[in-house]
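For reference, the structure I am asking about is given below.
The chains shown are only part of the set, and none of them has been moved.
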């Protein structure tokens, strides 16, 4: 499956292949593609994250596992990929945001926060003796520039989107978003769009296999919906037939 | 058994394979699967751990070997996998719990404790020059949020469960739990369920080849049963025929 | 594609091949060749950078991604290659420029700035345990010596040009420049030449898939054009037919 | 003898094989199996260690070589495996025991001592740049919990036994012990059982090719028999015919 000539390039950590690729980073990308998907949508009224949380087993306690993490009052992040790696990055992001508040007495700009996390990621792609982080993040929130939505990848690149998805089936979800996205949406419509986009690839159940967090431009507060709110939201979805 | 093309990926420590997996972590998981099983069950009234302790030899002194370790007054942990690795993690957990009591004068939240242990585990999967810990842990106890039960794996992920098992035959035991689990159980019923679940895969003898520890939501104290209590408990089990 | 006898030379980081080449540096050059192109032109009246910014997806937010970075008031830089690596180098350049202002109370000479960045790049080609930066930069601006335009590559070499291009299709663009370049150009003509040069290899749309920054010898200020200015500029281009 | 596909796993130090084993630890175990055997027996009245000390050559000075080391007044240890490694561990154990006396003014608990030694062993199995200790130890003594007997292996695991053996022919000796062991023995009977057990696999001569050390529960002092005492003991053994 892997031709022998290629076999050597991925053993030594973070070196270039003859085509100028860093295979360890590409392979870390595979870990992301196998993660549970998260959708992010930003519109005139705010920004929303919707993440799938699969039922790992019948006796799994969903309340013990987060797929959307509040990083600070005004910003949240949702990972796809290796969960243990994600936890490290989320903790790092929280430290950065907290330090910023402590030093400057203001919420951190979301791009600055995203850049700090991505600079950490980049270092793990350049130095030997370690591996890249096997995780992508959607970072979403509202700051003085308005609603923000960034997607980061294992290489340390981050890019802003109006609407995007990471993880398994992100291709299908992105196609749905491209067909249905409008910027002029109220917060409720925006949430609905994100949920429908996720539903285009994943079966959403009323018992709550998704997490939803949103922030409006007015309030600038990221809020995670309760399980009841999510259930109500899912109940309103048109049934697939 | 292992095709030559794959052989290269697991030599260098903690790097990604082309599919985005970290083989050293997967192989550490094999060490877990060969460990003696532990069952954990949490219910309305409390939480229980039941662990098998095999008779290594006829002259082995069972009192010298623990499979369930009290970490703090309100929390215990039981490993499957490499026992020497487990000891290191348990000692680390005890340090973390003790420091928390010392600094904040309160018992540590069990999720916070589990996360600290798992952050250590994650680091051993990302940096070169070391190997992952070859051990999974069930962490169980009662804190201000009620009964808690977490399962950790060598990658540093932890997930909450109502009932779960690690180690050899954990698949069989989990199936038993899925069929028989109810949340509304008294402490006695809960213990009995856990023991029966273990008995579904392992022959339990009256001479005490298991350890049992439990905590009730009221008391918030993790208690290890004496050998006599265990013997009495086992005696009440329906005999297999 | 690569004969087996050669296969060994690129695994160990930053060593010489029998022909005296450092393969890791050559491969990093491949990452540059796959980057989006940037054009730089310097003339009597000033200097200009024009960079392509591709529409990654329909819902990508172009305002979130820069291809031309202001480093200081009088100097800008535009990378081709790995974006995460570029960000690190740009931040480094900004630090160097800011320190110079702080210590000497004057804008940094652009060659001195370029040299500082390239010395960092060189170190990453000589020491083990790391990989070269997979990025080339065009550094342009106006200082007390007049308009300056430097091209850097992953090996840490920098060379001054009257007009040059980096990234994908840089060969085609350079040919266009060699045919059409004159030193005696006004600022407007200079910008136009750079845009046309890029257009010789890349389709430029009015919706703004390029960034433009320029500085005149008189003002010594690097200015990024707004999206409206760019649109007006593109509208004036002769249509391809 | 070793299939090529397996050959790679043991070169890089302390990594997991696909079956979840750490080959370097397993191979260190081979060094133990080739060591001279030691027997340990604990009973109601105390604990005893009996170790073979082979006559390396006709002119070897047996008084210069110990197989049983007093670690502290109340505890001794006997290794099988690489003698130079053993010496390092014994010195470490003596340091630990001495520090404990110095700080707490009491003899160290034997399990605590054993754990300290095994934690050191475990570290040498997890970090790169070193190899595991190629030695097993029997640690025996009497503390406030009574007679204690622990067996440690190169992985850093320790387990308590009523009677056990390490080194060459430990299988044969263990079988003998399983057939003949009783807990209710006086100190003399206990010593005799241990010597007979060793004699089941090794020819014991009156000239003193064994060392014997024992401690009674009353005295809590580990005593090494003199060569004369050993000779007398051996003389009483039934002759093999």
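As written, the chains take the letters A, B, C and D, and residue 1 is the first residue of each chain.
Please note the rule applied: a residue touches a chain if its C-beta (ideal position, glycine included) is under 8 Å from a C-beta of that chain, and two chains touch if they have at least 3 such contacts.
Fair warning: this is a prediction, and the values are worked out from it, not measured in the lab.
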Copies of the one sequence in the complete structure-file complex, 4 being shown, number 7
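FYI, only the chains that are shown with their structure count from here on.
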Apart from chain B, which chains still form joined groups through touching:
A, C | D
Please give the intersection of the contact partners of chain B with those of chain D.
none
Note, CA centroid farthest from chain A's centroid sits on chain D
Homomeric contact chain A-chain C: same or different residue positions, threshold half
different
In angstrom, rounded to a whole number, how far apart do the mean CA points of chain A and chain B lie?
31
Centroid spacing, where centroids are CA-atom means, of chain A and chain D in whole angstrom
55
Can you list the chain D residues in contact with two or more other chains?
none
Viewed as a graph of touching chains, is the assembly arranged as a line, ring, star, complete set, or other?
line
Every chain pair meeting the contact rule
A-B, A-C, B-D
Under the stated contact criterion, what part of chain A meets chain C in this complex?
5, 8-9, 11-12, 14-22, 111, 115, 118-119, 121-122, 125-129, 149-150, 155-157, 159-164, 174, 177-178, 181
Within their complex, state which residues of chain A touch chain B.
1-2, 4, 7-8, 10-13, 23-24, 27-34, 56-61, 63-65, 82-85, 87-88, 91, 124, 128-134
